[in-house]
Every structure is written in structure tokens, then in C-alpha cells.
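A single protein chain has been removed from this complex, and every other one stays in its place.
Every chain is named by a letter (A and B) in the order it is written, and numbering of its residues begins at 1.
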Amino acid sequence: MMTFLIFGLCYLAMTMISATMSRHQHQLLASVPAPRLVQGLRYGGWLVLAVALAPALRTWGVSVGIAAWLGLLTFACLALALQLTYRPRSIWRCSLALIALIALIALMPLARLLPATLP
Amino acid sequence: MRIDHKPEGIRQSMSWLHTWTGIVLGWLLYVIFFTGTLSYFQDEISLWMKPELHRSVPTGDVDQTVQATLAGMHTLAPNATAWTLNLPTERRTTVAASWREPGSENAGRAGTKRAELDAATGEQITPRETRGGGFLYRFHFELHSMPRAVSRWIVGIATMFMLVAIISGVITHKKIFTDFFTFRPRKGQRSWLDAHNVTAVLALPFHVMITFSGLLLLMGTLMAWPVDAVYQGDRQAYNAERRGGGGGGGGDGAPRRGTRPMADAQPVDLAVAIVPMLAEAKAQWPGRAVGTVTVNKPGKPGATIELREHGSESLLSRGAARRLRFDAATGTLREQPAPAPQSAANAIYNVVVVAHLGDFAGPTVRWLLFLSGVAGTAMVGTGLVLWVVKRLPERRKLGRTPWGHHLVEKSNIAVITGLAMATAGYFWLNRLLPADMAGRTGWEINGFFIVWLASLVHAVLRPARAAWIEQSIGAAVLFALLPLLNPLTGGHGLVSSLVLGQLSIAGVDLAMLALASIFATIAAHLIGKARKTAAPARPAPAAPSAPVTP
Partner (left out) sequence: MHTTPSTPAPAQAASTTLTRYRWAVAVRSLVAIFGGYALSAACAIWLGHLLPALGMTRLDAVLTATMLAFVVHACAAIWVFAIASTWRAAIGILVPAAVLAVGAWAYGGAA
């Protein structure tokens, strides 16, 4: 599960960063984005990438965690590159689905508290 | 470098350098990458190649496995000075036991005896003799049938060429960020270059690590000068210092100490004694399994049992696992040796080298390393093909093919499809040669080289396009039939291995199917292309029934 979470976060991060590149903007966005949005996507992308590192460090420790993070990043980039080539329109759907799944995973620890509060 | 000697920028000079360092030893680098990538699963391959061991199915009850194997060891090696039991893992379905007999202290590695024990019953299983995945692993850095010093130099030189190719490749890649996600298929040379760039850049951290660490792993051969200078030629002292202080690996057995107080003279029932020890290990290492059980002086007074953790948390200490040492008679926990702290230099070495070797890697990390190796193999392969494709216009203009182009084109086939067929042939022979045949190990390996040589001859004799198609089909068929051959020759087929949870055996079968589909795709693609280029040459038929293919 952690593997999927880290992979998903890397994928989202790289999707955001690829949207700042003029070559991919017409594939991902309806119109040319405003410069502020581009900047936001760039910083946001790097931030999400850094966030992806945290569960990797937690699961595997520092040295193996960094190695695993880099490895999963590699294949997230590869998946995105193939999607941009063959199925660019599926990227939005994938990203939204991933955000939903990651939110679920992140909120799962909170769900364990619910039974105590239910009548 | 330019023939007309005009000045050129750094991107142009690095492009020249990248092409030459890449192509001169590219064929060897492909072989190194291919065998190296497979080596991440060398244990699984070895297991697949010993179908006798497939019947051992771990029950998941660690206590029962340990007790059964301790009983088995009593029968097998009652007088041994120490037993080491490597328990089943996600990679291994049997218990790998090793021991030393009394009087073998000075025999070195030859004094260690080994056996495979059934995980449920503790009985010894004798598999067929084979080098298994170890042959591919050794071939990866020592090649074959030449003195080790020579082959390590050859592989080392190729590795340095690779490092220079990586650096020059990065310098020359002008659009490294713009083209990060760019792959444009069906555009001939452009597509090959895109594929080469994508596999190279996206896995760049891995490629840099694997290449530099490859050099470090061969540093004893390639760069012994500082050692000889500083230690004044005393390599023994250097090796002793590396083993003792810096390396935190520790030994496999507990060091013998003469002043240990003797326990009572009754030999201990280890099967009973071990249960609370396993429970202690579970308590101390939550979520981690016991990897190895070592019994010192089994059946004698003063016996100790050491439990070692499976896998490790850190690459820095080179996977030195946590250990618990118990007195066998009383069951008391004596010590918990911790891994030694590492200096910065050693830590860097360890991290990089262990990442290369994949030692102690759990399934996720191991798969990431393997897939990165696949990307690396694809990087080299696309580079080799790109070199040929890029020069096709030049060949058409000349009206003939220069000998260098022939050489590269034919060796590409021998190395990309040929090596695959040789590997498949190695697996085929493993099952077809009788299990009790003398010298079968040598013949499995001979078969590997015979198939490889045949592929080279075939590539030389046939036109390039035909050779690619025929060998791709050959590789696809050979690999596709292996998962069928497996159960027919005494192994656990895909259905059995999946049902019984023997994922390592199933994984090898699935990987063979994956390889078969890759080569089938290549063959189908090339046949389709051949049909398309042949179609316009045929005169359009007068009958309206045949539509013109686009």
C-alpha cells in the first residue's frame, strides 16, 4: 500500500510539473495557462514530490527509503511519458482517481476513531 | 571530433564521444546489463532450475519449520561444530542448512557442508546439479572460460566506458528537461532516439549508481594502487582491516570463547528450547522475521543459539542484521550484538554497493532494481539499434554497406535476440538433461554458448531484417514453452506454484511469459513493417476486391 501511495504521489507531482512545460500544456490543459498558475504548478509539483519522500523514509529508513523513492519516481515518470504519448486525455481521470485514493489512504487512520463516536 | 578539424562546441564533441564509447563496447554492455538484471532474481532462477526442491512448501508456522529442521539436522550432522539454518523466505521455499564438521577449522570455505531441507519435514532433498542463476550472475562480471583477472579487467574497462558514455550523454542532451516525457512513436530514427533518451534519463539515478558501484565492486582489480602504496603491499592487512573494523557484516557463527561457564552435561532438546527464543525474537523485532538460526556446538554442553533478523533496515551497515544470542541449555538471552558504526567513506561505499547488489532487498525494492535494470538494458539496446538506423541513409547513398555497419548490425542481432535465446536454451537444457547425468552442469553452460554461437552464425548468414524476425520468433517460442516444460519435467507449474504460494517459482514462469511476449511483439512489428514496405512494390490488382493497404 505504501508503495502505491508513494508511486501515486510521484505521478501526481510529475503530472503537475509536466503541465508547466509548453510541449505538454496543450495535451493536459484546455487553454494556455496564466503564468501564476504555471508557477503554482511548478512549486506544487516539487512540494508533492517531497511529500512522497516521507512515507518512503517511514517504511524503509533513510538509505533504502531514498532508493525506493527514486525507483518509484522513475516508473511514475515512465508511466506518465507513455500516457502523454498514447492516451493524453486519460491523465486527468487518472490524476483525479489517484487524489481520491490517496485521500482515502491518508484518512484511514482517522476512520479507526469513528466507531467510538458512532451511537 | 570532426574530420575537417573545424572547431566545435562541447555538445558536438560530447555527442561524438558518447557515440564512440557507446558503440565500441555496447554489445558487451548489453550482455552485462541483461545478465545483471536477471541476477537480481538469481536465487529464484536457481530454485526454478532445481525442480526437486519445489515440493518443499513452507507452512507459515515458523516454530514448526525450525523444530522439524532441527530434528533433521540431528540425523544429518549430529557431530557438527555448528549448524546454520537459513529459513524460508519469499525467495526460498526450503531451509538452506550449512555446517562444519570437527577438524575442518582450517579448510576455509571448502570445509562448509551444505544441504537443502524440506521446510515441513526437515528431510534433506538432493536437487540436480546445476549452476542455476549463479552462472548468469558470475557471467555478468567475470564472463566465462578466461582467467578471472582478465575478465574482470574487460568488464571493468567496459564499465568505465559506460560511465564516460553517461556523462557525455548528459552533456550532449540539449533538451534534457524539455524532452523529459517525450516519446514519439512510428517516426523511425526519431522514435529510437526518444526511446533511448527516455530509458536513459528517467532511470538516470539508477544508471549512475549501477555504473559507479560496478567500478567500486571491481576496485580490487582496477585500482589497487593506493592500497599497495599505503599498506606497502600488505594486502592481507588491508583485507583484515576491512573485515574487522569497517565492515559491519559480522560473521555467520558466533566466535568461540574459551572462558564461557560450562552448562550442565545433558544435551539440550533444541526443538523445545527454541520456541521461547523465537517468541523473544518476535517481541524484539516486531514485524520482522527470523532469517537465520545458528546453533553452536549442537547437542553439547555450552551450546548457544543465535537468531538473526531477516533483511536489514539500513544500507549503511551493509545489511548487518540484528542478532540475539541465547544459551541453549538455560534459554537465557546473552547478548544482542549490534552492527558496528560506519565511517563516512565506508558508508558511502556500502550504500552504493548494496544498491548494486540488491543484497537484503525486500520484494518492492528488488522489483524496482530489476525493472530499472530492464530500463538500462533497453537503454543500451535502443542505443545499439539507433546507431544502425541513423546510418541507413548513408548506406543508401553509398549503395553498399561499410564493414563497420555490417559488424554492428549483425552483433546487435546476436546480442539482443541471440543472448535471449541462449538463456532460454540454458533453461531448456536444465530440464531436458537427465537429473543424474554426470557433468550436466557443464553441458547446460555449453548449451548456452552453443545456442548463442548458432544465433551469431544465423545473423551473419541471413539478411538483417530476416534474421531479426526469425530470431525474435525463436526467442518468443522458446520462452513461451518453458512454463509448459516446467510441470512436465517435475517442477511446480504456474497453477500449482500460485495456489501453494510459491511466488518465487511462479515469478520465474511469469517472467518467461513476459519475455516471450516482448519478443513476439518485436517479431509482429517487424513482420508488419515488412509487409507494408513490400505492398506498394506489387502492382495494384485490376480486380476491385483488394483494397490498397495504407
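Please note the rule applied: a residue touches a chain if its C-beta (ideal position, glycine included) is under 8 Å from a C-beta of that chain, and two chains touch if they have at least 3 such contacts.
The structure presented is a predicted model; accordingly, all values stated were derived computationally and were not measured.
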item: Chains still shown that are in contact with the chain withheld from the display; value: B
item: Candidate in contact with the missing chain, chosen from B:R242, B:R396 or B:R465; value: B:R242
item: Candidates B:I3, B:A110 or B:A283 - the one touching the absent chain; value: B:I3
item: Which residue of B:T75, B:S343 or B:N446 touches the chain not shown here; value: B:S343
item: Full-complex contact with the absent chain, from B:M146, B:M223 or B:V460; value: B:M223
item: Positions on chain B contacted by the hidden chain, ascending; value: 1-8, 10, 12-17, 19-20, 160, 163-164, 167-168, 171, 212, 215-216, 219, 222-223, 225-227, 229-231, 238, 241-242, 245-246, 343-346, 348-349
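One rule holds for everything that comes next: only the chains that are shown with their structure count from here on.
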item: Chain A-chain B separation of Cα centroids, rounded to whole Å; value: 31
item: In the complex, chain B residues that touch chain A; value: 177-178, 180-185, 198, 202-203, 205-206, 313-316, 351, 355, 361-362, 364-365, 368-369, 371-372, 375
item: Chain A residues touching chain B - in the complex, by the definition given at the top; value: 3, 14, 18, 21, 23-24, 60-64, 67-68, 70-72, 74-75, 77-78, 80-82, 84-86
